[in-house]
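Everything on this sheet refers to the single structure shown next.
Chains shown are a subset, placed as in the full complex.
Should a chain be cited, it is by its letter among A, B and C, assigned in written order, with residues numbered from 1 in that chain.
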Amino acid sequence: MKFAIVVFPGSNCDHDAYHATTAVIGQQAEMIWHKETDLRGADAIILPGGFAHGDYLRTGAIARFSPVMQSVQAFADAGGPVVGFCNGFQILLEAGMLEGAMLRNRSLQYRCEHVHVRVERNDTPWTGLCQPGQVMRIPIAHGEGNYYAAPEVIDRLEKNGQVIFRYATADGETTDAANPNGSLHNIAGICNERRNVVALMPHPERACEAALGSADGKVVLDSVVASLRAGVPVVAGR
Amino acid sequence: MAFDAATLDRHGLKPDEYDRIRVLLGREPNLTELGMFSVMWSEHCSYKSSRVHLKTLPTTGPRVVQGPGENAGAVDIGDGLAAVFKIESHNHPSFIEPYQGAATGVGGIIRDIFTMGARPIALLNALRFGPIDNPQTKRIVAGIVSGIGGYGNAIGIPTIGGEVFFDESYALNPLVNALCLGIARIDDIIKGRAEGVGNPVYYVGAKTGRDGIHGATMASAEFDEASAEKRPAVQVGDPFMEKLLLEACLEVMKSDALVGIQDMGAAGLTCSTCEMAARAGTGIDFDVTLVPRRETGMTPYETLLSESQERMLLVVKLGREAEVERVFERYDLHAVKIGTVTGDGLVRVRDAGVVVAEIPGPALTDEAPLYHRPMKRPADLDTLRTVDAAALKPRPSLRDAALALLGSPTIASKRWIYRQYDSMVRTNTLVPAGYGTPVVRVKESGKALAISTDANGRFVLLDPKQGAMMAVAEAARNVACAGAIPIGVTNNLNFGNPERPEIMWQLGQAVEGIGEACRAFDIPVTGGNVSLYNETDGRAILPTPVIGVVGLLDDASAVVDRRFRGEGRTVILMGEQRGELGGGEYLKTVHGQVRGVPPRVDLTRELAVQQLFPALVAERLIESAHDVSDGGLAVALAECCFDTNGIGLSVDLAAAIGDPWAGAPADAVTDEQTLFGESAPLIVVSTAAAQADVVVARAVAAGIPARVIGRTGGSQIRITIDGRDALALTVAEAETTWGTAIEARMTSRRAGAA
Amino acid sequence: MPQTYKARVFVTLKPSVFDPQGHVIVESLHSMGYAGVADVRQGKYFELDVEAESADAARAMVSDVSNRLLANPVIESYRVDVA
């Protein structure tokens, strides 16, 4: 199967996503420049991490106006699996494809370190191979990952099971000390109502090989491959 | 037009230098030309005080692809690839505006690397600050660290390591030395040469503003009260622009339409045009009105001297312009033709067609003044080299001393710093910051590169030659401990005012020491940087020659770091504890003294270590390795237990073999010497019990004393000396002290924020 | 005839949204001894030069720009001043 990795000016984890999808899990991947609209027949889309447009003004704010985002939106509307890692999450929020917004980390500092993330739901194409409650050790690397949404939105996300990942201890407890940035309800990742668009601040694509300190994140990419093989709604991106 | 003394002074030019300009030109310069000479002949650009010394460094070797003289050095790492690396200082700007000063320093060194056609894959930073409890220092630390992160994180190059050292002498003159490492295909390496008469000269990147005018001359003038006045507009970094330039330039370099390229750093357009022309023996004729400018009314003088960031100068093959322009357009960058390569060897500057400056390129570069400055051994050095016995009392308990050392900011964990850096982007980081010598893999070849920066300014103060040799030895040893063979050296010489003979002596001695060590180890120096006039109101910083060593691992899957891997492993100590405390962290932290004779360098044994360790690691005979440095053997042993989920150790040490140090009871080698002595090389190794004998035998055969000293396990760091109890700490208390010392000080309420 | 107008846009977090920056500023001001500062909220401030047919047209354009780009309506509100 084929991944489309969207490259915005200032994206910098595009290579990481490419390496993880191709060299590590043996699939195909295409880099799609943000001015293009042709997704080249991709089966799944990754919005990678980085600093699109420098993250100037607000993280993800300018990227949502890129031509490629219309294709991403159409692909998602047709049920195709889309994932955002870190900056990709911020872009999906700004684009309104996911609900909420990011504030500065409560420490006011950029943080890069391994954290523990509990997988809440496996009923998305990106978490299908996870056990609910499974704890992954994967890195974060961001300055604005403090997830916020209005109380009624949070309630709805919780009620619908749209909270997919939460910061937790190694034992899976969602304590405040395990929350690296102040996110409400320890939220590390969410999905849309249809559940095909998933995003998280941590970087599973950086945790796909033991040599890099953890291979826990690989299950996210493996899941979407399995889900597409199982024939859950397949959309050919164009 | 002749210039008065005040004008010359403002340009940092001495009267005899002015005379030299007139001779070189055969006439009086105009003001624009004077400005160009002033920046190019500044210490920063011309190396006029240090060049005679730098020439003595070994720069050749079978692996050298590019030695000093280009934008960065390069060494062959096999498979048609080269490691391209260089270190650069941004000390003065980082004091004036810590965030932007440090950020633009990082931006500058990254440009030097990709200018060579290399993809940057790692950053390191060597930092020096005043005492961390001082509120002003805290602001400087916070600003510099977030500036380094702000730039590196955004551009997407991992910051994988570095070093931090605290000393009073850096309080008003912090050091920020940034090192960048990149990978290039050897055949694709590009030089900063303006070849080919008639080829067009292009400008691309950020517009030119009035920022940083006279930055290069400022970087070469001592700080004083008056510098607050002449404070130039601060340069602001734009990592987004640089990311676009990086990607676009690497793409342009794939075609052969590009002839030469250079970034505009210090001395901006002046430096890039004259250096590119002089290297190729050509000239460049260009018009400042074609240069994209941010502000209106900029004069040629300002345009030529501006140090606006994120700008590149390119020479393109005639007829291939459209191809190059198209690549830049894709990134919304507009490459603009500003001039042409000429055959007359002149840098000719026009303002709307009218010639406003005309200088032979070499007059600005090769013909810059060269000084054999007088050198003199400081009169007080002999006093400094003795330890004041009276001041060594009272001696705290070994336990209190050990905890004081673990909590000393120079030794303590730098986690508060490096967790603000993205250390993992590009997914090559095998050993990240904090676990010892950082290592990145080279995906293209399955190999890996280890890299370390080191310099102990106290050692250099007390013995500049030995101290500099030790810096080379330590950096090379660090790299070897990870399993890598040292293959290249870069260096950043940070010293005080070279017009003072004592400072010049330090510099001369240090360069001698670097040369001697590099020759002994057969590692070429491929580049570096010199930062002088690091003084505030006549007080110099500790002489600080920062040494960066790059090492090559043939197998990226066999790498070790400092951490114990499990319980029940055998702990081996290699080397000899001679109990040298002079200039060390024990005397400084516990007794407030910077005194004594620093540890002696044993070049033969260091070389043996550099040869042995890569083999031990490649053969998977050892599980961890950590060399003794600041704080001595006890600190190194403790550090092997940190970040392991609390694996302890129990070891028995032989008492140090050295002479009793001054001030100690005359009848004994003291336990302080055994525990806190910083003799080198001294390396703590852990291995599976079954392999211990082989490892010891291999070391001994290589001429390195080695013996089993104990085992890993338990929750304590238990050290006995010749069977006597000496030190027992729980790993938890030691690790908490070490782990929180910097964070606690930086987050104490007075730190300031926003 | 189009004219150049100076516009200012003030973007602030909505009152219901916690402001981590303002929070840290208050804390450090208190520790610096400024007990009198009860609350701080940090926002963004933009100065725009716009060409438009009239002040009203300029205001309309700047509001549009603020709505679409300068502010994120999920967490922020904005105010426009045209001189």
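For this structure, a couple of remarks:
One rule holds in what follows: contacts are C-beta pairs under 8 Å (C-beta built on N, C-alpha and C of every residue); 3 or more make two chains touch, one makes a residue touch a chain.
This one's a predicted model, so the numbers in the text were calculated from it and none came from an experiment.
Overall, this complex is built from protein chains in the amounts A x1, B x1, C x2.
Criterion: only the chains that are shown with their structure count from here on.
Centroids built from CA atoms put chain C at 41 Å from chain B.
For the pair chain A and chain B, the distance between mean C-alpha positions equals 36 Å. Each of residues 753-754 in chain B touches at least two other chains.
Chain contacts: chain C has residues 21, 24 touching two or more partner chains.
Residues 146, 149-150, 153-156, 238-241, 243-244, 330-332, 419-427, 429-430, 432, 441, 443, 556-557, 753-754 of chain B are the ones touching chain A in the complex. Looking at the complex, you find that chain A touches chain C at residues 57-58, 61-62, 65, 93-94, 99-101, 103-106, 108, 146, 148-150, 182.
Residues of chain A that touch chain B in their complex: 9-10, 12-13, 15-16, 19-20, 23, 33, 49-51, 53-56, 108-113, 139, 141, 143, 203, 205-206, 208-209, 211-213.
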